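Note that one protein chain of the assembly has been removed; the remaining protein chains are unaltered in position.
Order of writing sets the chain letters: A, B, C, D, E, F and G. Residues in each chain are counted from 1.
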Amino acid sequence: LRNGYGETVYCESKTAEQIEGILHSFQKMGSNVMGTRVKPEQYTYLKERFPELIYHPEARIIMLMDHPVEQVGMVAVCTAGTSDIPVAEEAALTAEFFGSRVDRIFDVGVAGIHRLLARTEEIRKANCVVAVAGMEGALGSVMAGLVENPVIAVPTSVGYGASFGGVSALLTMLNSCAEGMATVNIDNGFGAGYMANQINHLAVGAGKKEA
Amino acid sequence: LRNGYGETVYCESKTAEQIEGILHSFQKMGSNVMGTRVKPEQYTYLKERFPELIYHPEARIIMLMDHPVEQVGMVAVCTAGTSDIPVAEEAALTAEFFGSRVDRIFDVGVAGIHRLLARTEEIRKANCVVAVAGMEGALGSVMAGLVENPVIAVPTSVGYGASFGGVSALLTMLNSCAEGMATVNIDNGFGAGYMANQINHLAVGAGKKEA
Amino acid sequence: LRNGYGETVYCESKTAEQIEGILHSFQKMGSNVMGTRVKPEQYTYLKERFPELIYHPEARIIMLMDHPVEQVGMVAVCTAGTSDIPVAEEAALTAEFFGSRVDRIFDVGVAGIHRLLARTEEIRKANCVVAVAGMEGALGSVMAGLVENPVIAVPTSVGYGASFGGVSALLTMLNSCAEGMATVNIDNGFGAGYMANQINHLAVGAGKKEA
Amino acid sequence: LRNGYGETVYCESKTAEQIEGILHSFQKMGSNVMGTRVKPEQYTYLKERFPELIYHPEARIIMLMDHPVEQVGMVAVCTAGTSDIPVAEEAALTAEFFGSRVDRIFDVGVAGIHRLLARTEEIRKANCVVAVAGMEGALGSVMAGLVENPVIAVPTSVGYGASFGGVSALLTMLNSCAEGMATVNIDNGFGAGYMANQINHLAVGAGKKEA
Amino acid sequence: LRNGYGETVYCESKTAEQIEGILHSFQKMGSNVMGTRVKPEQYTYLKERFPELIYHPEARIIMLMDHPVEQVGMVAVCTAGTSDIPVAEEAALTAEFFGSRVDRIFDVGVAGIHRLLARTEEIRKANCVVAVAGMEGALGSVMAGLVENPVIAVPTSVGYGASFGGVSALLTMLNSCAEGMATVNIDNGFGAGYMANQINHLAVGAGKKEA
Amino acid sequence: LRNGYGETVYCESKTAEQIEGILHSFQKMGSNVMGTRVKPEQYTYLKERFPELIYHPEARIIMLMDHPVEQVGMVAVCTAGTSDIPVAEEAALTAEFFGSRVDRIFDVGVAGIHRLLARTEEIRKANCVVAVAGMEGALGSVMAGLVENPVIAVPTSVGYGASFGGVSALLTMLNSCAEGMATVNIDNGFGAGYMANQINHLAVGAGKKEA
Amino acid sequence: LRNGYGETVYCESKTAEQIEGILHSFQKMGSNVMGTRVKPEQYTYLKERFPELIYHPEARIIMLMDHPVEQVGMVAVCTAGTSDIPVAEEAALTAEFFGSRVDRIFDVGVAGIHRLLARTEEIRKANCVVAVAGMEGALGSVMAGLVENPVIAVPTSVGYGASFGGVSALLTMLNSCAEGMATVNIDNGFGAGYMANQINHLAVGAGKKEA
Partner (left out) sequence: LRNGYGETVYCESKTAEQIEGILHSFQKMGSNVMGTRVKPEQYTYLKERFPELIYHPEARIIMLMDHPVEQVGMVAVCTAGTSDIPVAEEAALTAEFFGSRVDRIFDVGVAGIHRLLARTEEIRKANCVVAVAGMEGALGSVMAGLVENPVIAVPTSVGYGASFGGVSALLTMLNSCAEGMATVNIDNGFGAGYMANQINHLAVGAGKKEA
């Protein structure tokens, strides 16, 4: 890990007891720990055993932060709609967990392009942009055309009918005509936040020194 | 037909001889005739028999215009890239054939959003907009957000890899979050031009009177 | 918006509290407001706060109509079967909300073609036709062949097996051999009703004057 | 085989020499033989060796008819467009080869429903109907709604874009709301003609006696 | 209908009240009525209003048989496994409802080919065979190779993983190398039973006379 | 490798010069070498440089056999049709190259099940069976039901329409209800032959000793 | 069966009563019996009737072992993650039921390649390896490159978004560049365990003698 003390656990298909064990062992090793895809009932069980545990219900993330983490540089996390916010929060919290400052810019989808243009200067300040969008997923392309730094696009499963659970947005992003964009799996806010943090740390110079 | 004297022939899988026969019979009935998907060798054969035949090679359209057609109102035909122009020309020529004035606005794709914004006022003057785009196909959504009148989106088969012969653009357009847009088949410039002309004629009032 | 005072909210993934806030702000701005994809429990919550709120349970639409809207022209909304009616109602109510008169012609699917033919004259009176069909989705093609004005086809997710949640009907509609038809997303009654209203207003001339 | 002396060879991936051998051995066994998917160069080679060989180039079928076959009953073979005729001819010739009388009713697609209705009485006389259509493929449904006897639907690969090589028509046919229809593979005129002949012979009573 | 007094209602998306109304009106018209895809709670409601109503829970079929129907000829309904039986029963009861005698031959899948071969003579007695199979769906091909009369193949959604809800079996059946088979939609026992009955009546001669 | 001196080269996307280099280096290392997917022009070039090179044009395989290989045990390679033979030959030659005896049993597809049953005893003698089939691909299931030893199924791209380049056969094989079968990629005769040889050598005991 | 006394029942779509009957009849015939895909409530019912019944809840397997089975040779069952363990247990228990010794090596996915490399020597001791993985499914390829004996790859439905219920892992495995691997259906631990046992018995020589 970039900053030496962050571990992640993918909790989707683990029992609360299994997660408890993993948290304990990482804690003993001196790491902060973050869990993704945590259901409320898993949290309830874990909170009794780890009173300092923090839960972000929208992003379904838990964090055990035994060690303070300084947040440096800047990552912008943007969404097309409000339904994309849970995935965006997964990305934003992941980047913060690993030591990035994050600017959240939500609900700037391309069907109302002027809301996005009004925020362009702010977005350009980030070392890396995460663009989260479902349905037609066009935010990534427009964004990559507006900023100079890398854009990581996250398709979401928001939509119905021919959105096919995020496939429409995924294809849009993969086929972008704009330069400087790459894509992660549908709803994978974690993956986007992780890579945005890597890039942000390379940019602020922390990366090189610790490697 | 709206204006009483236009017929179309889909020439893709017809022999030159078959097309010749159809042109003759429509001509006798007093109609203008337009053929789509016409290959150069088909044109060469037909030109010898119909010296007044006009060929638009990029759009692969032939026209037999025995009767002058007045072009009224305004349809805007826009493309994301230069590779989308053949499909756009099919749409534009179809709308013109049936009596619409057409404004061509090409190469205004969303990866360079400012080129599109610079033409917004012009596009808003049209009674109907045709938005032609391949690859990520985001032009339709952005356009429908910018104009008040109906947008007909045409996905094109331009692209490679996960564009899947136009499927990516098609899905983007079907999933648009913007209001006032409907979609036709991949590469179906004819269908878009035809419907844009219908709407344009309804708007200029010719429709009601002739029906 | 065409008539200056209609706004819409897509309620699928919003909390009742979020919708409440949005309704309030649009109401203050002097707009009528329509919400789509509203679940009964969302309505129950909102009805207590907005006693004048109207709910159309089949179409899952709510309306706050502070300002009377005159309904002009004519839009025909047709379905192949009875299972397609919820989507058709979404289209019809949307068109009415924005000021169109609507003629509902349900259960005229192509497997019993004479029921459809019996209504042809009536359908031809509309400035725009919305054709709603699931399963094989052939209503759009037959309709577009019967009427002169534009047809907006809405595939529905009605069916089983190889209907693939509406994909079969969607493909049928995109591939239509008939002239004058465009398609919206599966189950997107709203989108079809919105565009039908645009076309209808262009035809009655309101469009041009207000633009 | 129903009438005791008909064999078929699928020639797509066989060399002319291989087909020659198969024709010889079936001929010796006293059978008529039909070959499908025969390319012109295969025919040229075979014609020199079997002077009595007949070639139907549009259907790509060869026939060696050493034994006269009486054609009984009636099968109707219908197409939506002219591009569907090669597949329809494969069906018609197959049914004729096995002893069915065939009525060809071409170019009666649903976008111009009145052409189809004008032929309804004629079609109803058949013991079995083969409905051949590409693109939206709606002919099958409308047909099955019009006639009482079984309909065998054949999707064709005619079309472009979202027709996906016949998949659109195939899905339309599988999802039909009409009673009394079943479907064969894309472009499989042979399979439809074969089964139509089976049904026709069951109806004329020849079947029971010979079995 | 073949025998003059049978009507069917597809109950999947109808309320019990709606079905009640339809049953009443068909009953008044002097028809027997069959309902498919009937849920137990729908049946409970209807049974109170129509005491003579019969329910086949496995096939999810209800029948109101005011008029006795003679069952003639023979249709064989076969399944590959026991999980395919509900779909097979839908087919068998449909054929019986319309006046066919039915021979049920279940659990003769191709992975144990000798069980199928042991029943071949029996199956060959039928005028039409319905072959119901999920997963690999190979029963249809083997069956069509064994019998002379037409085979109607019904893919079922039985299976997991790459069976894709019946798509695997559907494709197997569409691609059969055997002659004399056509396919209906996934799980469409009704459609297969209906067409098998049509063919059976053509064979016993009742068809022609009553038409 | 099992027998210590066999190497393989996948030649599809290599130049003749590149293959030449690879053959030389393996030859120097004392290995026999086999090349797959070799085009005739590649062979012509290579034959001039390696006069002892053997070419199997149907299987598109070249072999440089500097060291004699004893063929032991038995692998059965079966096909459904004649069009599947090139893929079957790729499997058979691969197994022979690595030291297996091979029994070729071609054209025993399930549409004529008795041809397959007639060979059952012979097939059961093999330690491993390779079942090669396109279109409906049902051979694997029937085979695995008939024999006790493992079956490796190879779908082929033979077919048209809904065979989708081998996908239909692939799905059939993956969904088999029969025990003791696994599947390789479409047209991957090499992979099947390689694994059949592994199993055959384990069975004859050579495997354990040499490992 | 290899060892003369093992039978299996696929319980997914059978009632507890049906399973009870099948268990009884196999027991009477003197066979051990194993049931797969058994739900807890099915087990509860059966346990009352067969007190000696053993249930493996994670693998959803029941066993009636009236006859002791000696476990010989070695099969390695490996997983990429912890979520793949239920499928792996289905494979391992199946192989054990039929008389194979099994080595379980879990959580050795390729994203942390050194955990896998640390176990290579152990894995190489097996006569056959089962590689179970979801999401990207790369374990199979890496494994087949590391070991000399056959690898049976099992894709699992673990994952989200573009994992498409196991399709991603399935395609990865089918397209492997490594020699000596074949694939079974998504989540088909049973099929892999069965075939691994076949191969293992061929290797230890028991196979030949008993056949």
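One rule holds for everything that comes next: a contact is a pair of C-beta atoms (placed from the backbone, for glycine too) under 8 Å apart; a residue touches a chain by one contact, two chains touch by 3 or more.
As the structure is a prediction and not an experimental result, all values here were calculated from the model.
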Would you indicate which residue among G:Val9, G:Leu23 or G:Ala80 is in contact with the undisplayed chain?
G:Ala80
Which one, F:Leu23, F:Met63, F:Cys128 or F:Leu170, makes contact with the chain that was left out?
F:Leu170
Applying the definition given at the start, please give the residues of subunit A touching the unseen chain.
2, 8, 124, 127, 148-150, 152, 170, 174-175, 179-186, 191-192, 194-195, 198-199, 202-203, 205, 207-208, 211
Subunit F, residues in touch with the chain not shown (by the definition above)
12-14, 18, 155, 157, 165-167, 170, 185-188
Residues of subunit G in contact with the chain that isn't shown?
80-81, 109-113, 117, 135-138, 141-142, 144-146, 159, 161-164, 167-169, 171-179
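Convention: only the chains that are shown with their structure count from here on.
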Averaging C-alpha coordinates per chain, one finds the centres of subunit B and subunit E separated by a number of Å equal to 47
Centre distance in Å when subunit B and subunit G are each reduced to the mean of their C-alpha atoms
58
Once you find the CA centre of subunit B and the CA centre of subunit C, what distance in Å lies between them?
26
Two or more other chains are touched by the subunit E residues 161-163, 167, 170, 174-175, 179, 185-186
